[in-house]
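Just one protein chain is left out here, and the rest sit where they should.
Just so it is clear, A, B and C label the chains in written order, and each chain counts residues from 1 on its own.
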Amino acid sequence: MKKLINDPLKVADELIDGLVEAYDGDCVKVGTRSIIKKEIPEGKVALLIGGGAGHEPIYHGLVGTNMADGAACGDIFAAPPPDIVLEATSAISRGNGVLYLYGNYAGDVMNFDIGAELSEEEGIEVKTVLITDDVCSAPPESKEERRGIAGLVLIVKMVSAASQSVETLDELERIAKLTVLQTRSVGVSMSPGSIPATGKPTFEIDEGLIGLGMGIHGEPGVSEIPMTTADDLTPQMLDLIFKDFTDDSDVDDLKEGDEILLFVNSLGATTMMECLICLRKAKEYLNKRGVRVYDTIVGPLVTCQEMSGISFSITKLNDELKRYWDVPCESVCYTKL
Amino acid sequence: MKKLINDPLKVADELIDGLVEAYDGDCVKVGTRSIIKKEIPEGKVALLIGGGAGHEPIYHGLVGTNMADGAACGDIFAAPPPDIVLEATSAISRGNGVLYLYGNYAGDVMNFDIGAELSEEEGIEVKTVLITDDVCSAPPESKEERRGIAGLVLIVKMVSAASQSVETLDELERIAKLTVLQTRSVGVSMSPGSIPATGKPTFEIDEGLIGLGMGIHGEPGVSEIPMTTADDLTPQMLDLIFKDFTDDSDVDDLKEGDEILLFVNSLGATTMMECLICLRKAKEYLNKRGVRVYDTIVGPLVTCQEMSGISFSITKLNDELKRYWDVPCESVCYTKL
Amino acid sequence: MAKESLDVSESLEMVKLVARKIIESEPILTDADRNLGDGDHGIGMQRGMTAVLEKLESDSFADIKSIFNAAGMAMMSSMGGASGALFGTLFRSGAKALDGKLAFDSSSLSDFLVAANEGVQARGGASPGDKTMIDALDPAANESLQSKELPINEALGAVASAAESGRDQSKDMVATMGRAKTLGEKSVGHPDAGACSIAIIFRAMAEFANN
Partner (left out) sequence: MAKESLDVSESLEMVKLVARKIIESEPILTDADRNLGDGDHGIGMQRGMTAVLEKLESDSFADIKSIFNAAGMAMMSSMGGASGALFGTLFRSGAKALDGKLAFDSSSLSDFLVAANEGVQARGGASPGDKTMIDALDPAANESLQSKELPINEALGAVASAAESGRDQSKDMVATMGRAKTLGEKSVGHPDAGACSIAIIFRAMAEFANN
């Protein structure tokens, strides 16, 4: 495999520098490896996202106009160290608290937690909401243990919009929790990505199988199932999301008349063509159930190098969430008029 | 290789259906396989783009708000047949002429020309401007023979913006020609994509080589060069663009103080990480020459299935083109606030 | 056994055989286009000829012209790509020369080929030597002029051989049109994909007429 890089151990630093350039001046790099918005108003409740690199255009591509205030970036597939979290926190804090919003992985939780401790020592109030949208990674009873996968794009978009107008950190925390609660994803992986530093694939899988519920780093999923067609797989995956809304007593069922956001994500090597073919089937499925798609996103936004696979994410909207969704935004990862 | 599709011979039709769904009602399908905007004002000079499928999110993803009025879509890597061109033309015509704007490939030219003949028989005035941004595909003296590659995104964006306000087809033709003239691209390919129907790769290339100037369908380029680093390749590619502006007597040199648009495109499998690493080097190169990047786009927008490779496109701006660039737009392929 | 001409229903069967032979040859045509182009010629021709078969099987035809014209229309509107326009044009231009004909004889074959050759050259702008389908079509058209007095089965055999040797000669040519153009000298050594299709088309016709 040919990768167009330089020193394989420096890819994370170099890609961050490139990302800052992609912002054409709207965002800047601070400290070791954080990207923050150039202009953050005094008194704003700040929003910090982040995670490991190698999943571009997330996470750090979600900073921008009406998007997150900053992102703390780790090395490839590695949570950002506490120092970087602290640097980012200090740079975006405007005296009204900082919300940390990131995917629920042990490494991220530990590093962000230490970063939060260090930030609090500097007098910055920090709260944390974990993104846990991957329904395959734990049953509804222990959904707080779930991983964060592609649903984060929908979640970060809405929480970012809310953060422009909320008055308190508590209020933003409430909104973030609500958004996470109403957002669920199911993914499959078909072939592995590789770690630039080693060139090695992150996992192995038979040519005839796909990993249902596999994580975006190649973490194991619920089961390996035979490779199948787009029209066969799509309903199976959506069934799991619908079932999860039903099984989880903290949320209402997804039912006729509901409005949702739909996000079809490619893990990288899966083409837009495939995503669109699956989207076509997903819409048919949703139409049949009378669930209305308020807005659709599709594309390779949450990737894992040249891994192939796809995920569906659904947010069940209410009037409040719809208001946040409607806010225009601009970032390298996602822009909305 | 695992592709998440259904009948391999139906991918083009199914992806178009999916694309229409991605527009959430702003665009609709007409005829066999065209996508058009739902609302096109009476008297508007209409803009039709198009080409073969399999390069998603272009071409048909470039229809939308302040983007193209319609796209005529062919099968995988095949220009749309004349009937489809005619259907799209009739559907978007509002009595003030239709501009065809598409990549210069023999197949496209022949089919769109026949489509234009059929449209003119129905009383619709048609003009054509070909996209010819690939500097590697012919010398400047015969630049009208060049292929159209990724620069089409910049070109379609600006011509679409202009089409919202021009009064005549001639005026839009003038603007399109100007935009094409000022837009130049250089691409490399590293590994092939495949044709869904056959599963076969579109070309072969040694593990240690990359194809400089290779077309987005795997058409041969100027030369095969040894695989190298991002920092070595990026300046080589930009040199070719700079040299072309110098060698072509129809345009001024790219020089200190100039403002440009910069687009770093992935052909599909090349990761955003790689694009960003190259972007970082490109910005360094441009800064050194005092050329200012007015706006940057980066991502897999002009793809060829799972082909890997990258291209740089540059538009040299003047006040007029800048005005068209500044217009906000929304489409599946590209959105700008 | 000499056969002076084919009637309408024989001509219909002949074009159906052409379609089936091309559909069968998809892998050969795909490989030819992979060498010099984008690898889709086989699939495109297959798609076109599938549409031709469908059209020919569902409609009825009063004369030879309408058979070839229907085939050309089916290709033109189902294929797209360079060969959709060109092979569509080939059959449609050729058909125009057969006004009112109820028998397909060697003289009609020649009229068909000359008109087809002109039509394709006008549409695509290629000339003999550019390494395109013209390099099989043009020799076939020339041969047909020499074979006007022969029985149709013999004329078709001669035309098919001319197309085949044109295809073979295209191997040594440097491409100056189409996707292979940028290859320059490196295009030498492979036959043109469109020329391969032409050879298959006329060989199938000859085979039909000789059985």
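Following the convention adopted for this analysis, a residue touches a chain if its C-beta (ideal position, glycine included) is under 8 Å from a C-beta of that chain, and two chains touch if they have at least 3 such contacts.
This structure is a prediction, so every number in the text was calculated from the model and none was measured.
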**Message:** With touch defined as in the header, list the contact partners of the absent chain among those displayed.
**Reply:** A
**Complete:** From A:14, A:75, A:244 or A:258, the answer for touching the chain not displayed is A:75
**Prompt:** Among A:114, A:181 or A:209, which one is in touch with the chain left out?
**Reply:** A:114
**Fill in**
Among A:60, A:184, A:217 or A:281, contact with the omitted chain is made only by A:217
**Prompt:** What residue numbers in chain A mark contact with the hidden partner chain?
**Reply:** 9, 52, 74-84, 105-107, 110-111, 114, 136-138, 195, 197-198, 200-203, 213, 215, 217-222
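Convention: only the chains that are shown with their structure count from here on.
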**Prompt:** What chain is the most remote from chain B, judged by the mean position of CA atoms in each chain?
**Reply:** C
**Message:** Counting only C-beta pairs in contact, which chains form the busiest pair?
**Reply:** A-B
**Request:** Pick the chain whose C-alpha centre of mass, unweighted, sits closest to the average of all protein C-alpha coordinates shown.
**Result:** B
**Prompt:** What is the distance, in whole Å, between the centres of chain A and chain C, each centre taken as the mean of its C-alpha atoms?
**Reply:** 54
**Asked** Cα centroid separation between chain A and chain B, in whole Å?
**Response** 29
**Asked** Between chain B and chain C, what is the separation of their C-alpha centroids in Å?
**Response** 33
